[in-house]
Every structure is written in C-alpha cells, then in structure tokens.
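Structure, as structure tokens:
Here the complex is missing a single protein chain, while all its other protein chains stay put.
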Amino acid sequence: MTARIEIGGMTKLYGAASALDAVSLTVEAGEYCVLLGPSGCGKTTLLNIIGGFADPDEGSLRIGGRDMVGVPAAKRPTTTVFQDYALFPHMSLLDNVGFGLRMRGVAKSARHARAREMLTLVGLTGADGKRPSELSGGQRQRVALARALAVEPDVLLLDEPLGALDLNLRRAMQEELKGIQRRVGATFVHVTHDQEEAMAIADRIVVMQGGRIEDQGPPERVYREPATRFVASFLGETNFLPARVEAGRLVTPLGDLGSTTAAEGAALTLSVRPEHIGPGAAGDLPGPCAVIETVFQGVHRKVTVRPDRAPDMILRALLPVGQDARPGDRIDLALDPDHLTILPGGDK
Amino acid sequence: MTARIEIGGMTKLYGAASALDAVSLTVEAGEYCVLLGPSGCGKTTLLNIIGGFADPDEGSLRIGGRDMVGVPAAKRPTTTVFQDYALFPHMSLLDNVGFGLRMRGVAKSARHARAREMLTLVGLTGADGKRPSELSGGQRQRVALARALAVEPDVLLLDEPLGALDLNLRRAMQEELKGIQRRVGATFVHVTHDQEEAMAIADRIVVMQGGRIEDQGPPERVYREPATRFVASFLGETNFLPARVEAGRLVTPLGDLGSTTAAEGAALTLSVRPEHIGPGAAGDLPGPCAVIETVFQGVHRKVTVRPDRAPDMILRALLPVGQDARPGDRIDLALDPDHLTILPGGDK
Amino acid sequence: MTRYALSAAYLLALYAFIFLPVLVLVAFSFQDGRFPVPPLRGLTLRWHAEVLADPRLMAGLRNSLVVGLGSSLVALTLGFLAARGLALSELRSARVLRAAITAPISVSYLVIGLGLLATLNMAGLGLSLWTVAVGHVVINTPLCFAICAAAIGPAQAQAERAARDLGAGELRIMALVTAPMIAPALIAAFLLSFTFSWDEFIIAFLLSRFDLTLPVEIWSLLRSGLNPKTNAVGSLVFLVSALALLAYELGARRR
Partner (left out) sequence: MTRYALSAAYLLALYAFIFLPVLVLVAFSFQDGRFPVPPLRGLTLRWHAEVLADPRLMAGLRNSLVVGLGSSLVALTLGFLAARGLALSELRSARVLRAAITAPISVSYLVIGLGLLATLNMAGLGLSLWTVAVGHVVINTPLCFAICAAAIGPAQAQAERAARDLGAGELRIMALVTAPMIAPALIAAFLLSFTFSWDEFIIAFLLSRFDLTLPVEIWSLLRSGLNPKTNAVGSLVFLVSALALLAYELGARRR
C-alpha cells in the first residue's frame, strides 16, 4: 500500500538539452513529496519517468526496492492523476473509477463496491451514475483521484492536479488532498509550479531548475534557509543584498549587518524576505526610506522603497495595514538580522 | 481624454433571470474602478453595456454627460481590452495597434508613429513587425492594451485583462496597469473575480453579487468595514461569530466582546479576519484552543482551531511563523476587538 | 436589424438555389403523364410502382446496398486503424504521413477508376461487384481516415494514457476507450462513406460487368430520355441518402 522511491543519477536528454541532469532523490514510503519549479525545470519529466511514460537515458529507479527501468506503466505499482484529469467521458463515474479494477479482472459487483467506496472517500457519494461532463472542475479532479486510488497503488503521482482549478477551490482542495494522503497512506509525488501550494501541502519540497535539484527538505526549512538564490526567489518574494565580509562583519550598502563566520573578503548575497523588514527608527538599518509604490494586500500593505543609505537599491517590505504610506512619503524601516539568509556569490 | 460614467437604475434580464437588477453607479473621471464579484454576478454584463455590446432593458447610461443608450460600440468614447485579447493574428503589432486609427482615417505615417508611441508606453519598443503569435501571454496583454489606448478613449474597459496570465506575471502586470492609467489619465473600468488584484489596483472597488452592488468604496474601507457578510467573505478569509446585544454589550459564544451602541437584543454577526486573532494568554478571548490543522504559508502559519469556550465553533487565525503549532497542540489565542466588523442579522 | 433581414434574405435565396433541383425531381416523379414537365397533371404512384417492379433496378438497389455497406465497413476499419496509429505516434513525420493518406481525397474518381481498371487488366482479374467494392474502399478509406484523424486529439491520447496507466492493453484501449470516445465521428464517417459509394457512378461503371449498381442501371435507363420513371428512381436514390443523413443527425450529433 506504500513504497519508497529511490532515484539515482537520472539523466534524460531531449535532443541536445538535458531535461534531467544526474538527479538523485529518495522519497520515503508514505511521504507527501512535492516537486516544485518553473515550467521546463524537469519536474514533469521526472514524474513521467517514475510513472513509466518516459524512459531515462541513464540512471536507476527503484520503487519498493524493485528495479523499474523498462517496466511498462501498466505493470508498475504507480498510478497517475493527470493534469487534465483524462477521465473517460463516455463512462459513468462508477465505470471510470472501476476501470483499473476491471483491467485487473475484478468481478463487477466487487469493483462497483470498491468504486463506491472511493467516490465516498473523495466526497462524491451518490454520484455513481453521472458522466464526467456533468461535473464541475473540482469534482472531476476528485474523480480522477478516486480512479487512481481505486487500484491501491503504492505510489500516487499527481501532475499539476490543481492547475485547472480557480484559486479558492485550489486552496480548499490542497487541504483535502493532504487529508486523503494521510488516510490512504500511499507515497504521493505531486508536481506543481505554485509555491504556496507546495508549502501548504508537502512533507518534503524538492525545488528543481534546469534539470537539477536545487534544494530539498521540509517546507519551513526551504523557505527560511534556502540553499540557493533561485530557491530564495522562487519560494516567495525576497530582497537580495550584496555583501562583503570585512573583519568578520557582514558589510552591505545599507551598513554593517552583524558578525559572521564566513571567510574574510568573500562576496556574498543576503536574502531578506519583505516580512522581515518592518517599521523602525531612523537609527535602524535600512532606516529612512522614500516610498515609491504601495500595494494594499488586505493583511499587509506592501511598500516598495528606496533607502537613503543606498539610493541605488530597491527594497520591498510589508507594513501592518494600520500604518498608512503613500508614494512620496518618507518612512523609517528596520530589518530583522535574525532572518537573513547568507547565499554564496556576489551580485549577479 | 477622460470622462465620468453615470449609470442609473440599470436592469438587464436574460430570460427570467436578471443579470443586473436596478444598478446605479457613478465612476468619476480618471478613476480606476474595479468591478469585483464571483462569476455570474453581473459584472461582465455591466461592462458590456458600458462598452455597447449589450443593450440594457431599463436604465440610463451617460458617459461624459452624453446619453449612450442605443449608441453602437464603434461610436462610443470607450474601447475594450478583451479577456482573450482578441488581437488580429494576421497583422503585425504595428497594424494591430494602429487599427483603430486606420478606421478613423488617420494617414499611415501618423498612425504608425502613434502606434510606436503606444508600444513604447506598454514596454514593447521595437517589436513593431512581430506577429501576435510570436509573443508571450503577458506581451499579448500589453498589445491589447496599446491597441485600445491608441484611439485615446475617454473610458477604457478591461474584461478580466489578467485572467489568462500566471500568478507572478499577474501581480507584476497589475502594478503596471495602474501606472499606465495614471499616465494616460483615462477612466478605467476593470472587471475581475480576483480580490487581491482588486485591492491592489483599484481607487474604487465595486463588489457585486446576483446582479446588485453589495458594497463600493476605497479598497481599505471595503476590506476593513465590509457592508455585508458576502463582502466580508469575498474580500479575504474571515471568521463569523454570532452575537447578541445584552445590556449594551456584545455577547458571543466566546464571551463578552465589549460595549456597543447597537439596539438592545439585536441578533448580529461579527466578522473577524484571521490576522486579527493571534497569540494570547488563557484569560484572553477566545483563550485556550485545540489546533485542528495548520498550513504553512511562508509569511504566516494559518491555524484552524476549536476554542474551548465554544467547542462547536471553528476559528482560523494567523500565527507568526516562528511559533510552532501542530494538529493536536493546545494554544492560547487573543482576538483584537478593535478590528471587529458588526454586520446585521444573526447566524444564517 | 436590417443587417439581419439582409442575412435572412440571402440565406433563403441560397436554400432555394441548393434545394430546388431536388424538389423538382421529387415533385415530378408523381406526375400523372408521360412527361416530367409542368403543368402538373395530377398525382400518381404509378411510376414509383413501376420502379419497384423493375427487376433490374431492384437488383441494382440490392447491389448498391451490399457494395455500399461492405466497402464502408472496410474503409472505416482501415481508416480508423491508420488514424489512431498516426495520431498517437510521436513521429516527426506523422504530419507528412497524414497528408499522404488524406491527399487521395482530391484525386479524381475517374483517375482511380482508370487506374484500377488498368491494374485489374494487368493482374488478369475479371470485373465483378467485388472489384467495384474494392474501388469504393480505395476512394473512401482516405475520407474515413481524415474524419477519424480529425476526431482523435489530445483528449483521446490522454484518455488512452490513463487507460494504459490503469493496466489496459492495446486492444482493450481501442475497444473500450478510443472507439467509444469518437463514436460520433465513426458513425459520420461510415454514413458519409456509404452515401458516397451509394452515389458513385464512374468507378462502378468502369469496374463492373454483369452485376450493376443502381447508378449504372439508372444511367442505362436515361438513354431513353427523361421521364417520370427516371424521376421516381432518382427520388428513391435521394430517399436512401436522406435516411443516411437522418441517421447521422440522430446518431452522431446527439451524442
């Protein structure tokens, strides 16, 4: 009912470009793993290789300890929830959900019972006889999930499963997906480019770019201590500050940001998220700033400012909504030095 | 170059259902007005009537003081940016943007000059000779904007102009739209169902439902003091608490929430946004709670809790990310009574 | 509003232009007299009865039905298999291969008839209803292919992929997923193919010897000039085409 996935040195070329470049990844049995990245980063290729829809050029794939390279999709302990659901439009929901069991030779009454059970699991009790065309987008997504889970796969693969839903429904469904995963216990591998979705749902986020894994770990660790500049900017808005290490101190255009153990003279980049820059006093860093733009976001007001100490720089900060700020105003801001992330390399 | 829009008692029926039900609205000249609501609320119908693509069954429409009912779209001082852009695929960008001027008999050299100017305004300098198919979604959106602005309309109508873009691009384009509106000075009427977009961009938000205007005003006023229960929940997540007025005090299942001037004995509903419920002590309201679910959102951690004082109730609150909370934990929360919105009517 | 009036007038004129010939044909098949020209002297079913009693025409009708149904079934099977194979292949050359099968739609029936005649001559095979049927399979396979190919798109490819993921083999995928999903197109292709065969004259004329199809029999009948009997048998041909069209509207469009 659940299995560990071990991927080693996986490479996949499309022509001269590599969609995957020596990717190694282990997903524990029963884990909810989200592959996150921009389009073209290789996340879907990786999912297709796990599911048996594409062959790797190099590398190993083991699911539950069994070698899977060359095994056709139909014979793998995996099923997939496709991005566009790929329901069978000419079949009732019962027949859609029971299709996998029918292919396995399960008798009609048994597979109907199981299909009803799965429809109940996804909250569609009593809709057995409907056709997919009679359902809303969110309901179709549930049927696709029920169909893939009906054959009790060890690993469920989800290819942008919420991509076709509108924002509110997407946020609701992601909580539900997580709940279903806890109940059925299978390993879930979920591909998305939506970082909010990934952070909300994942046990482990795997951030990919250009066919490589840039970072992986629990959502909070990846958000708060990103391994690379790409990860820092992809997982939410951030400010990058160029910094140099001088006499054991981090020196930025804004001033001295405290002591560090990094190598003397090294050129670094600091990442500071907007929520870690807030109201302050003139003596704080960055201190006095000119407001360029403000955007009301309900919970916060996001301001774009130009600090007096480094007028070439643009910073974004979140203010509490109670604090008014308009373009042209001058405000004092303070940066929280406990939430700096130090990344290698200078300004690019 | 800009004009005031006055709509009075506008009604539009589709069969027996009313798409618009006696809507009256004034948009000031040069204002950025966003019509916000779920699909089917009548916002697009209203836009179509302003643009001349649909006739009202009843009501008046004046633009810049001139009566517009019965005037064809081609003769109105309005142009539209359509949801799917509706660019002319067989024409270069120059010819697309210059099309309206061509129809007005402007000579080739003059309209090309103007089209180049508009392409520069939207950040597409030098792309004159390209075809729409060579552009990305965001660039097409800009061309549609340039094409509609090239004829210097008094009123620009935008029908879900950012609906086809992905989230990051959408947030970037909304700032740009606002900037362009300030530069050209025309009245913008923008239809969307995305409340974040509406709050970020609008001078005036008009929230619609069921063919009626539920609330209108500056984004902050509408977010912080919504006129109705619908507006409170559509503009962001919120908690509704049933309340009664007893001896001049607001009494809720959580306890006494302070004095009020509302009529004695009235059944009311209070709206409290999750960001106004935060960490507190056991003596605060709601006080001790059991955590049901937590969702990591980067800037915050959203928790769903069941307060001990009213175990039938579910509350959602935002915690700072530093504060750890897992399902099953017990935490003390405090509600900020300064940010209560009192809505008429009891629990529905 | 005048724009709509103009459109309506235009459409009416177009309908009259397209349908008038058939209406005249059918109307004068009921003419009580020897000449299918006005004035209409009275209505009679005599000519229709004569057609139904004519053993050669009835044999032609049977032959046409057999050739039409049989050749359409074969053409549909060949076209469906080719369309599915190409639609799902990831070959770069699929577009070219597709064009190559579709191309013969625009090749002259006359050329195909002449070519088949030459080929059969060469192979020393005699002419019969079988050779006519082969000719109709040749002309209708590209048509069936084109209709099936247009119907098989990403939705079918995705559904097949899902079926494969759930453990289905190729035959079951085709029978349980692909074919039912494009059933309206299959029905349309079969019926269109049938009406084309039903109507086809030149290939049937060139490739038959003793057992003739209905159009060839009618052509013989026409040598004695136009009369209400030719109108009556023309109406019969039209009736069968119209039934096929009705079946299409009921079967294919409704789904």
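Labels for the chains are A, B and C, by order of writing; each one numbers its residues from 1.
Everything that follows uses one rule, which is that a contact is a pair of C-beta atoms (placed from the backbone, for glycine too) under 8 Å apart; a residue touches a chain by one contact, two chains touch by 3 or more.
All values reported here derive from a predicted model rather than from experimental measurement.
Peer 1: Please provide the labels of all shown chains that the missing chain touches.
Peer 2: B, C
Peer 1: Considering the complete complex, identify which of C:Ala49, C:Leu110 or C:Ala175 is in touch with the unshown chain.
Peer 2: C:Leu110
Peer 1: I'm checking contacts with the chain that's been left out. Which of C:Leu78, C:Ala157 or C:Ala179 qualifies?
Peer 2: C:Leu78
Peer 1: Which positions on chain B touch the chain that was left off?
Peer 2: Residues of chain B in touch with the missing chain: 51-53, 72-75, 78-80, 82, 84, 86-90, 99-100, 103-104, 147-148, 151.
Peer 1: Just the residue numbers, please: which parts of chain C touch the chain that's not shown?
Peer 2: Residue positions of chain C that touch the missing chain: 3-4, 7, 10-11, 14-15, 17-26, 28, 36-38, 78, 81-82, 85-86, 89, 97, 99-101, 103-112, 114-119, 121-122, 137-138, 141-142, 170, 191-192, 195-196, 198-199, 201-202, 206, 215, 218-219, 222, 226, 230-231, 234, 237-238, 241-242, 244-245, 248-249, 253.
FYI, only the chains that are shown with their structure count from here on.
Peer 1: Taking the mean of the C-alpha atoms as each chain's centre, how many Å separate chain B from chain C?
Peer 2: Roughly 56 Å separates the two chain centres.
Peer 1: So how far apart, in whole Å, are chain A and chain B when each is placed at the average of its C-alpha atoms?
Peer 2: A distance of 27 Å separates the two centres.
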